[in-house]
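Mind having a look at this structure? Questions to follow.
One protein chain omitted, others in place.
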Amino acid sequence: MNSFGRIFRIHIFGESHGKGVGVTLDGCPPGIPLAEEDFLPDLERRKPGAKGTTPRKEEDLPGIISGCFRGYTTGAPITILFRNTNIKSSDYDNLVKTPRPGHSDFVAWKRFQGFNDHRGGGHFSGRLTLALVAAGVVAKKLVNPVAVQARLIKAGGREDIEKAVEEALDAGDSLGGLVECRAGNIPLGWGEPFFDSVESVISHLAFAVPAIKGIEFGSGFASATMKGSEHNDPIQDDTGRTASNNAGGVTGGLTNGNELVFRVAVKPTSSISIAQKTYSVETGKMETLEVKGRHDACIALRVPVVIEAIAAVALADLKMLQ
Amino acid sequence: MNSFGRIFRIHIFGESHGKGVGVTLDGCPPGIPLAEEDFLPDLERRKPGAKGTTPRKEEDLPGIISGCFRGYTTGAPITILFRNTNIKSSDYDNLVKTPRPGHSDFVAWKRFQGFNDHRGGGHFSGRLTLALVAAGVVAKKLVNPVAVQARLIKAGGREDIEKAVEEALDAGDSLGGLVECRAGNIPLGWGEPFFDSVESVISHLAFAVPAIKGIEFGSGFASATMKGSEHNDPIQDDTGRTASNNAGGVTGGLTNGNELVFRVAVKPTSSISIAQKTYSVETGKMETLEVKGRHDACIALRVPVVIEAIAAVALADLKMLQ
Amino acid sequence: MNSFGRIFRIHIFGESHGKGVGVTLDGCPPGIPLAEEDFLPDLERRKPGAKGTTPRKEEDLPGIISGCFRGYTTGAPITILFRNTNIKSSDYDNLVKTPRPGHSDFVAWKRFQGFNDHRGGGHFSGRLTLALVAAGVVAKKLVNPVAVQARLIKAGGREDIEKAVEEALDAGDSLGGLVECRAGNIPLGWGEPFFDSVESVISHLAFAVPAIKGIEFGSGFASATMKGSEHNDPIQDDTGRTASNNAGGVTGGLTNGNELVFRVAVKPTSSISIAQKTYSVETGKMETLEVKGRHDACIALRVPVVIEAIAAVALADLKMLQ
Partner (left out) sequence: MNSFGRIFRIHIFGESHGKGVGVTLDGCPPGIPLAEEDFLPDLERRKPGAKGTTPRKEEDLPGIISGCFRGYTTGAPITILFRNTNIKSSDYDNLVKTPRPGHSDFVAWKRFQGFNDHRGGGHFSGRLTLALVAAGVVAKKLVNPVAVQARLIKAGGREDIEKAVEEALDAGDSLGGLVECRAGNIPLGWGEPFFDSVESVISHLAFAVPAIKGIEFGSGFASATMKGSEHNDPIQDDTGRTASNNAGGVTGGLTNGNELVFRVAVKPTSSISIAQKTYSVETGKMETLEVKGRHDACIALRVPVVIEAIAAVALADLKMLQ
């Protein structure tokens, strides 16, 4: 069930240490200019390499397999494939037997009866977010002039993000983070009441991103502590503009003519250098695990571009449903 | 787009002040005992009437139109219809022209070009949650022995809920609230990585419930402030049981053998007795609106049974996908 | 799985001898004039009563439960309910034990483990085509000015239909028939290559109609005996108009600017007055069954309006996907 969307539909596939990961985008209209280099800026933002992210080098070169002709989309399904290159599977050899806390190793092994590709998380890997980012690049073109922007606003609860990450790195530990996403210029009326509310569609996709533990729109969890007289956003004019934006741009499931605002909570990276206890499938006892391999001290640093992507994908589909 | 689910599918319809609201449940297996009185306990919990809820009396008697025979489900679609009875549409007559802040009046009117049934919110009304509660009653039978339970844990940020509500009521104001839902006995392995993660499916349905502004699983937003060494839940044995439950029962999108735990933020009821400013569609100016009618000081009081319902619906579908 | 469609979606429910049958139409735009009497002409064409059809009287009065306000569609789901009235279940009492050849009695009983409502075919009944006809009435409004028309062109292989039916009736037997459907004014370009080809969508719905055993577009089965030089339809002008119409109005899965033409084969009514052999579930032996009850000598007489309906539903969805 690796598909999402009604009109603009995305299908993802691939494994962390297999031949590659990719995505097929169906329902994209013809005539949109699209070239492989269009993907590079967003892929660059997702890339590890900065302080606090894994020192692995991934080339992440997108190959457009189908759906483009002479530099434009054709209206046929667009498949984008990322071949895996820099793979060191031996790093993960012992993970089947001593599943890493916080990772999918154990549940994947149980659920797929041992047939899952466990190397680097296999199909559960965060590497699949490459496919989401690629989908986002196309989706952003479709929703233009709607502009979607996400950024990390806190790490470990602190606003001095760089310093917080550095400390975690020094300690061999990891940090969670808070990502905020905003999208302006959205016309009033996208979305549906109930099951296809803007919040439903965006949250569905947001929780498809590994490590996300919460999402809130506008006032979000603060609304639970507020009074109606504080929370209601007075409508100001015929465009639906409101004086405040506690709604976060969505009323009754529909965009209301104001800026869309939501935040997601990103849990700390599960892979840490500090030794941890875990259950050994081999011995049936608790054992000490030291996760070697290469990992991020604060995966939240790389999440904003992924959240932008899923927001754009959601908005593109909602737009096309109008 | 009033449908949700892959195998166990629900389709809702109806309006607040039309002939009725209802739901069709498709994909329910044959042989489940089902009678109209089975719905009453959960409907009772959703009913207004308690202090802090609207004094309207709604009978809310469910009629099973199809899909049951001799007291059992047949395997055919189950349609449950609630006829509307106690309707006072005149209460809402002026709302088209002076849209209520926080309500869908304005966006619905714009989106549906004035053809929407505006009476009492029409198809956007919270009355549609009757259909969700009814679906939940059937879903709870399907997921048995999984037991889903939700309760209001705070109102207006306070734990002395009754007193907090009383104060809001006296002030003609309203309050938000925090609802927690837990589900035990779920086997490891329900859900999918990515788009059909347990969190994706539950959050999609949770945001279909009017007034929900946020959702978090396990540690949720607190995880954004935590370190990996604190957050990771060490696996204890072959069932996947973990010492802590920061994951909230879900890892890699799949149930992990622990209790499912999530919380939703409910915004304060938009309808308040205090006078508010809003844009008048008629005069094109800001005017003062006094919402008469009957309303809840804390709609969050009535939300737990709805959240239970959507959790059960989500779990029933995920179970049947196995 | 009683749903169909991507944008214009129909969900059917109900049983032949339960409380009623109905349909929910989702995705219908707001502002379409719609009243209960709009359904009557097509319902009249489906009604039994003419020579060769069952003498049962069914009132078939449609009740619009939701989705309409002040005579127009609102954009919310439209539910139409037909209450069952003239029911004589005792006619069907022995059918559980001696399943009628050609009917679903036996497979339904096996598949649903005896929980199915067997009365009059229950959810498998041709009475569910009421729901299809009602959906068709709305769909015809949506595709206007596309005009869909179906008629019975042969019964029992003969063109003197009335006489052929009379002879079958006198013999206590039944007859199959051939129904042709044509739709003019369809713009070029509806449909998709492959899975959502016009033929795929129409045939999917056509085989949802009980008793249909075959479907062909344009030259159909005759094309299997033809040469390319005979079969190719030369394009005449920029509208795509062709000199001949062997394609039946569809090329590469898309409407090609010419009249849509297809035919369906309707098998003879399974219920006949002549005694038949069947397996008795009770005795485990072959026994003689005499089907009493009320039935049609040539169900194909009542099929054209149903085929029109499904064609209109298919076209409405394909139109809205553009």
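Order of writing sets the chain letters: A, B and C. Residues in each chain are counted from 1.
Basically, contacts are C-beta pairs under 8 Å (C-beta built on N, C-alpha and C of every residue); 3 or more make two chains touch, one makes a residue touch a chain.
These numbers were taken from a predicted model, which means no experiment stands behind them.
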| item | value |
| --- | --- |
| Absent-chain contact - pick from C:130, C:150 or C:205 | C:205 |
| Where the missing chain touches chain C, by residue | 1-4, 6, 12, 99, 101-104, 106-108, 110-111, 123-124, 128, 154, 156-157, 168, 171, 173-178, 188-189, 192-197, 199-201, 203-208, 210, 212-238, 240, 242, 246-248, 251-257, 265-272, 274, 276-279, 281, 284, 286, 300, 321 |
| Residues of chain A (touch criterion as defined above) contacting the omitted chain | 1-3, 9, 11-15, 18-22, 24, 26-27, 30-31, 63-67, 69, 72-79, 81, 111-113, 115-117, 122-123 |
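Keep in mind that, in the parts below, only the chains that are shown with their structure count from here on.
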| item | value |
| --- | --- |
| Inter-centroid spacing, chain C versus chain A (mean Cα positions, whole Å) | 45 |
| Cα-centroid distance, chain B relative to chain C, in whole angstrom | 37 |
| Numbers and ranges of chain A residues touching at least 2 other chains | 6, 193, 321 |
